[in-house]
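Here it is, the structure in full.
Here the complex is missing a single protein chain, while all its other protein chains stay put.
Per-chain residue numbering starts at 1, and chain names A and B are given in the order in which the chains are listed.
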Amino acid sequence: MSESIIRRPGRWQWLTYLLLAVGTVFFLLPVYLVIVTALKQPAAITLDATWRLPPVWNWASFAQAWTSFLPKLRNSLLLGVTATLLSSLLGSLNGYVLSKWKFPGANLLFMLMLFGMFIPYQSILIPMFRFIKSIGLYGTVWGLVVVHTVYGLPITTLIFRNYYVEVPDALVEATSIDGAGFFGIYRYVMFPLSMPGFVVVIIWQFTQIWNEFLFAVTLSKPASQPITVALAQLAGGEAVKWNLPMAGALLAALPTLLVYIAFGRYFIRGLLAGSIKG
Amino acid sequence: MSDRFAGTLALFATVAAGAQKLEIFSWWAGDEGPALEALITQYGKLYPAVEVTNSTVTGGSGVNARAVLKTRMLGGDPPDSFQVHAGQELIGTWVVAERMEDLAPLFKSEGWTTKFPAGLISLLSYKGGIWSVPVNIHRSNVLWYNPAKLKEWGVTPPKTWDEFLATCRTLQGKGLDAPLALGENWTQQHLWESVALGVLGPDNWNALWTGKLKFTDPKAVKVWDTFGKVLEVANQDAAGLSWQQATDLVVQGQAAFNIMGDWAAGYMATTLMLQPGEGFGWAPAPGNGGTFMMLSDSFGLPKGIKNRTPALNWLKLLGSRDGQDIFNPLKGSIAARTDSDMSKYNAYLQSAAKDWKANKIVGSLVHGAVAPEAFMSQFGTVMEIYLASKNPQAAANAAQAIANQVGLGR
Partner (left out) sequence: MRWPRNKDQLFALLVILPSLVLVAIFVYGFIAQNLYTSLTDWGRDPAQALSANPVIRFIGLDNYRELFTGLIDSRFRQDLVNTIFFTLFFIAGCLGLGLALAILLDRKPKGESALRTIFLFPMSLSFIVTGTIWRWLLQPQGGVNRLPTLVGLPPGRFAWLTSRQQILRFDWNRLPFYTALVVAAALVWVGVSAFRARARVRGWVALSSAAILAAWAFTLGLRWQPLPFPELHGFNLAFVGIILAAIWQMSGYTMALYLAGLRGVPDELREAARVDGATELQLYRRVILPLLAPITLSAVIILGHISLKIFDLIFAMAGPDNAPTDVPALLMYITAFRGNQFAKGAAIGFLLLLLVAVLIIPYLTTQLSRGDRK
């Protein structure tokens, strides 16, 4: 992958830094507000003191959010990891099929599968509930895993298909001449090349699944509720003391945030590796 | 029979029957949670062998809870008992669809027909049956004010809406721009129902909901007229304030009056730590003297549940004197029963309980007592039409159109 060579520092470099500073302020201002509000005592949260630092640092809201989150954390992790891995693997296989094995109607089927990405979940809530209940998975984390795996298939297939299309056909043909069949080509050619694609897909899917609310609240029971439901409980009620929802939001966002900080570079590399070309 | 003996008997009974469960479904959370928790703890003392699941779904002022509840009911998995506003919210949704069991026999066996006011029982009834057990009562039509500031300005709480408008003009003359503190959307609907009750009177108010009085009747159109005038003396940035922030305006002296339900008393007494009567004062909303506009959280018995006996026991606890006196002081409401132990309640709640026994009782619109959900859900559109056009006739026409569409009063 080519990196831009260092150019002469232009006269406009200061403008670059200025604009980047403005952008940074825009992106970080809400974060400052969240942290500051989460650390204030409820009585200190008034509209005119919004931007001021907390007079007394109150860590209690974090403690409270943490205790209400902890049981749900396991659910969210189980759900996120399982559903992400399943939908990524299936997406990879589907992408492989759709890009390297042309059978009649493959493109049409791809198009039809892609359309599944776009349905609003509210309109299928009731039939989905009935279905999950009928297979006995209502109220369990596995019911949510099924739902998120299925609805993750279109986007993972899309990303992998576009990614694998870039793999030269010659490489596939050479391997098949050497005697590898369908699974052999996947194992020896496609899968080893797939890492950037997997990074993109895993980051995207994990974020979507971790943050989803509607199915989480409808298809779960208290024992199997993910963290998004717990967050809503914190912010609910008649008298909202803003420090709790803010602390909760920070804690709930931490895992996905860490994923982005750790893998952000690979995310961009993955996008570059052809998984996003139109 | 002492608690412990009864508990032991119950334990033997349930152990003999096999371990039992109970699922309570509600949308209480945050500050409202402790009251429900206390009831569940009491239930646990009485029936120790029952495993109680407290399923709460919060968010969107009950919209999420309704979505989950309806999905479950339609999908064939009803919770053993669910929180619902007493009145048409329950009747117009679940009772007409034949999803609830008639609780009249329970009311008779527990002797509740004499313990709840007649006005309440009639709101709970439909086609000869009684459909839910009210655990608390909140009052909707209350006027809140700051006694010290009113004295300073030399005014008294007005008794009619005309008097209210005159008082507000006086206050504006003294430099108070917005004598009425108002908050976001639903608080405006809340204000509307106090105005409507004040203008129409209790009999015509009830007639609206039985379909006898049409929204397009000149009497009903006049409500919008008065409402418009009342809005003019309210703060212009209302839409951005929560109801607590509106109450804060009165407490801080930036506004004189606020119309809100009596959870405002809980907020002022507990969170702001004001003394009832000194830090804040109350009166019936203008024109509403002698009428108690109620809303009530209640629980019913759905058909087809798995744990019928534990659920019935839950309802018995809810309707009992002890149950209501455990729940209500924590929740900040009064008991639906007329025989509560008043020593457990603060000064405001005691005054409210007196009114509960003595006043004429009507139901709230905004909080689900008099109109079915289909109407309430669309009433926001009527309010929008009024706020956009300030045309009373247009609002009245829209309200009547919706009433026709949902078959109000049938």
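Following the convention adopted for this analysis, a contact is a pair of C-beta atoms (placed from the backbone, for glycine too) under 8 Å apart; a residue touches a chain by one contact, two chains touch by 3 or more.
On a predicted model such as this, the values are computed, not experimentally measured, just so you know.
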Message: Which candidate, A:A65, A:V141 or A:L231, sits in contact with the chain we can't see?
response: A:L231
Message: In the whole complex, not just what's shown, which of A:G80, A:G139, A:P154 or A:G197 touches the removed chain?
response: A:P154
- prompt: Which residues does chain B use to touch the chain missing from this display?
  reply: 59-61, 63, 66-67, 70-71, 73-74, 92-94, 96-99, 184-186, 237, 239-241, 303-304, 372-374, 377-378, 380-381, 384-385, 387-388, 397-398, 401-402, 405-407
Message: List every residue of chain A that touches the chain not included in the displayed model.
response: 1-7, 10, 13, 16-17, 19-20, 23-24, 26-30, 33-34, 37, 47-48, 50-51, 90, 93-94, 97-98, 101, 103-104, 107-120, 122-124, 126-128, 131, 150-151, 153-154, 157, 165, 181-183, 207, 210-214, 228, 231-232, 235, 242, 245-246, 249, 252-253, 256-257, 259-261, 264-265, 267-269, 271-272, 276-278
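Going forward, only the chains that are shown with their structure count from here on.
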- request: Provide the C-alpha centroid distance between chain A and chain B, rounded to the nearest whole angstrom.
  value: 41
- line: The residues of chain A that touch chain B in their complex are 47, 125-126, 129-130, 133, 138, 217-218, 221-222, 229, 232-241, 244
Message: Applying the document's contact rule, which stretches of chain B touch chain A when the two form their complex?
response: 27-33, 53-59, 64, 67-68, 71-72, 74-77, 242-245, 263, 267, 271
